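Here the complex is missing one protein chain, while the rest keep their positions.
Letters are used for the chains, namely A and B, taken in the order the chains are written, and counting of residues starts over at 1 for each.
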Amino acid sequence: MAANYNSADIAAFKNVWVFCEQRQGKLMQTSMELISEGRRLADELHVDLCGILLGDNVADMAKDLGAYGADKIYVCESPLLKDYTTDGYTKVIVDMIEEYKPEVMLFGASNIGRDLAPRCAARLHTGLCADCTHLDVDVEGYVQFLRGASTLDVDSMEWDYANRDLKMTRPAFGGHLMATIICPRFRPAMATVRPGVMKKGKYDAAKAAAVEVIKPEFSLTEADFQTKVLSVEKAARKIVDLIGADIIVSVGRGIASDVEGGIKLGQELADLLGGVLGGSRVTIDSGWLSSDHQVGQTGKTVRPKLYIALGISGSIQHKAGMSESGCIVAVNKNEAAPIFEIADYGIVGDLFKVTPMLIESIKAMRAEKEAR
Amino acid sequence: MKIIVCQKQVPDTSGKVAVNPDGTLNRASMMTITNPDDMNAVEAALKIKDATGCKVIVISMGPPPAEGMLREALAMGADEAILVSGREFGGSDTYATSQILAAAITEIGLDPDDLVICGRQAIDGDTAQVGPQIAEKINVPQISYAADIKLDADGTVTVQRMLEDGFMMIQTHTPCLLTCIKELNKPRYMSVEGIMASYSKPYQVFDYERLKDSPLIDPTTIGLKGSPTNILKSFTPPLKGAGMMLEGNGRETCDKLVGILAEKHII
Partner (left out) sequence: MDFTLTKEQAMFKKMIHDFTENEIRPIAADTDLTGDYPAETMDKLFDLGIMGMTVPKEYGGAGADGFMSAIAIEEISKVCASTGDIVAGHNGLCVAPILKHGTEEQKQKYLPRLCGKGRKSVGGFCLTEPNAGSDASKCTTVAKLEGDHYVLNGAKIFITSGSEAEVFVVMAMTDPSKGTKGISAFIVENTFPGFSVGKHEEKMGLHGSHTTEIVFTDCIVPKENMLGKEGKGFSLALGSLDGGRIGIAAQSLGIAEGAWNECKEYINSRVQFGKPIAKFQNTQFVMADLYTEIEAARLLLYNACAKQARGERFTVEAAMAKLTCSELAMKATTKCLQFFGGYGYTRDFPMERMMRDAKITEIYEGTSEIQRVVISSNVL
């Protein structure tokens, strides 16, 4: 840390900065999401929104960041920054923060962001809040957020409406508890934000053209590195097993009229969501699926974040295997099917008609997100 | 050569968690366990011990009951255990915790051929910050999200570091700090012999007095009051009510469902 740098000198820090992550020459979605969110925070604070972009030959990406609302993009280019390394990126970002003193610093909580941000925070002698799902500056906005998101009696609590600290809300205890964290005595207030949580704004070509691109001086040599990247590789599709799956789409007796078609639909939905295909006992007993797909008392007991039951009645044996899933969605022709008793969301309908529509809905939602 | 493993005793948040009527978590309802990623860290160290005969020291910052967890690591095969404990340390955020653990590691002494291994993150804080922050404080390179570790006789460390959709192969040299994920290994069970020996292996407590003079500790930034980050409010999300039957079964219904799931970050 620079000798004259004092992270406790709050008044010296100004502006909202976003670390704009790029990999292999492509901007990560999280960068655009954070620029959009950062714009909102910068407006509440009445300051500039700046992005910091590291890499080799990446300056062209700056306008795409400007399109979502950044005022300035600081671009630090070097062959030594082509691949992410803790050593290289930490040094440059810390040097830049010490130079420009932003009051807020946001990172995407990707595997890289979660490696980089804590190292920076430790070197900068400041606080960091991880995996934030909600950010506020204005207290009124924060109180409004609490009204909807908590069971707190916000109107009977004392609030300091003048407070301008960044309020960083995030899940803890495996998601059972939400906590709002502040960093009152040091700057920058640093936060990592989960990819996909913040809404990406709309692409504004005019803003893209108007963004100011700055290429500051920085020093980085081989001597700054204690690690070496040997290779960067894409993984072959991992064989995900039911027990570890976050999302499971299961089919049941409801596919009897067209077994092959039903399994195809279920698999398509599962693939689209990055999940695994499961089956109720009847699908295994009838030979439609192999036994490692079985969810239930005699099959596997699963606890995914999302369990979608297509054409499954919800016998007690099946329920015993999935009732503790985070969110249960059921589609069944029979409105009296017991599965609806434990489902969070139910649609009474024919899975052969509803599933394709669900698939289309999901694709449409994703396309709309990408296109912005 | 020795390996220092950092462990944390945490409430078991993966099981049923009870909520008090006032919306706070009923912490007494949760069993305490060794943080799962830390079990992988201990196993990683023990595998290297099996191959090289090195010493494994487990440390933890926590209240006195954390001794039980450290004893279990000794029963798995670790050689020594150190509990870092003191009132002054309580309520520390990750920045504060990493200072204290860094001071403890320095007090033990880190040699050029040593390793520090941590779990990627704890299931209560879920931050994944302490490992990298310790690395910064003790000034060693870090490699996180380790799914495979190779240690050569000359101290070269080669790690498969996971990304969301692939991995990087990264090389560094001891001394360094690694954080590991559950895919790294399957932790061994304590053996009967290990259990019988556990309570006679070296165990000590580092309290505030022992560490306070370390240059790594800034007394104004440890503990609840000193931590750079503070909790403004904590709350539980509204309880899951009865399920919702959606009207109709056409495209609009599906759009509505997908919208709800997306808003809740379930898909």
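Basically, contacts are C-beta pairs under 8 Å (C-beta built on N, C-alpha and C of every residue); 3 or more make two chains touch, one makes a residue touch a chain.
Model, not experiment: these values are computed from the prediction.
Of the listed residues A:N6, A:Q22, A:N163 or A:Q297, the one in contact with the hidden chain in the full complex is A:Q297.
Note that of A:Q226, A:Q267 or A:S323, the residue touching the chain absent from this view is A:S323. Among B:M1, B:C54 or B:M190, only B:M190 touches the chain that is left out of the view. Check B:D12, B:E72 or B:D124 against the missing chain and you find that the one touching it is B:E72.
If you put the missing chain back, the residues of subunit B touching it would be 68, 71-72, 75, 189-193, 195-196, 198-199.
Residue-level contact of subunit A with the missing chain is found at 281, 297-298, 316-317, 319-320, 323.
Definition applied: only the chains that are shown with their structure count from here on.
The distance from the centre of subunit A to the centre of subunit B, with each centre set as the mean of the Cα atoms, comes to 22 Å. The residues of subunit B lying in touch with subunit A in their complex are 11, 13-14, 17, 19, 23, 25, 93-95, 98, 123-133, 135-137, 140-145, 158, 162-173, 176, 221, 227-240, 243-246, 249-251, 253-255, 257-262, 264-267. Within the complex formed with subunit B, the subunit A residues making contact are 23, 83-87, 110-112, 114-115, 117-119, 121-123, 125-131, 133, 146, 149-152, 167, 170-186, 194, 196-197, 226-235, 247, 273, 305-306, 326-329, 335, 340-350, 353-354, 357-358, 360-362, 364-365.
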